[in-house]
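Of the protein chains in this complex, one is absent; all others appear in place.
The block that comes next holds chain A.
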Amino acid sequence: MSQTDIQSDIQKTILKQQKAEDRRKLMLNGILLVLLLLAPFVMYPVFLMKILCFALFAVAFNLLFGFTGLLSFGHAAFLATGGYTTGYLLSNFSGLTTEMGIIAGTLVAAVLGLGFALLSIRRQGIYFAMVTLALAQLVFFFFVQSPFTGGEDGLHGVPRGELFGLINLEDNLNMYYFVLVVFLACYLLVQRIVSSPYGHVLKAIKQNEPRAVSLGYKVDRYKVLAFVISATLAGLAGSMKSVVFQLASLNDAHWHMSGEVILMTLVGGVGTLLGPVLGATLVVNIEYQLGQGPLRDWVDPILGAIFVLTVLSFRSGIVGEVQKFVRKNMG
């Protein structure tokens, strides 16, 4: 066989593998879709929506942390900004339909994300995390002090309204399927981004930044874009959350929330697509179940212990460990 034959042979193998990978993705997406479509018939829709909103938040965070290598410790700011903006607009301007309120909240979070990114992107590692944390604290104090947020009480009674002026979202099932559509669209978008030409550059930057620079990439710009996309999706999660619960509260802006999304992502599997979804599901469930029982006051220490356990003994998270296991045992 000549050298060119070998080359084209290998190329064919690679294409075949890509196809198989695509099929596998499609299958997983299908399973996820069926599960989520049927879920509200088994579980309480509002609880499921809570999970979906946090899952989207974690997916957004993971785009930055898992796929770009930037640990933001200020993502609560975007969740809260989305939530407050949407909550305020829908409460005060009855002419707005729900989706317009959500889009507005998302856009404001995107702009805030751009601001954060421009101020923090040149810092590396822990300094980057610290700058994002500091900025998020500023946003927190802004929300505490501003009259329109209701301060410590939060913003209550946000009307769910009607989607496109047509579909009544007061109905929990309608609301659920709306949240589901948005969540799936964002999930697929992130899936697409990660494997896109842009995603390959992000991967390169994460794995060896100086080398990416020496190959002619202006890495800061790529990072800023990743940050803005991540902040936008986090804002969208917050916007939807405020509609679902008809409430925007300071909890969402607290640094505790920035920590929680890190926990969700790490437990589920950082740098995997399903990981943050699974992580969010688990954490929300644990908080809820424990909150009901006698261990009510022990929620935080227990989550803390899980965090420590994850970091010490299974760093790739649940999905990451499963992937490793599959790879090892199935070729």
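One rule holds in what follows: a residue touches a chain if its C-beta (ideal position, glycine included) is under 8 Å from a C-beta of that chain, and two chains touch if they have at least 3 such contacts; residues count from 1.
By our rule, contacts and distances are computed from a predicted model.
Considering only "Histidine kinase", "ABC transporter ATP-binding protein", "Acyl-CoA dehydrogenase" or "Cation:proton antiporter", the record for the omitted chain gives "ABC transporter ATP-binding protein", by its UniProt protein name.
Only one of A:Ser94, A:Gln145 or A:Ser214 touches the chain withheld from this view, namely A:Ser214. Screening A:Arg122, A:Arg192 or A:Arg315 against the full complex identifies A:Arg192 as the residue touching the chain left out. Residues of chain A in contact with the chain left out of this view: 3, 6-7, 10-11, 13-15, 17-18, 192-193, 195-201, 203-204, 207-208, 210-219, 221-222, 225, 229.
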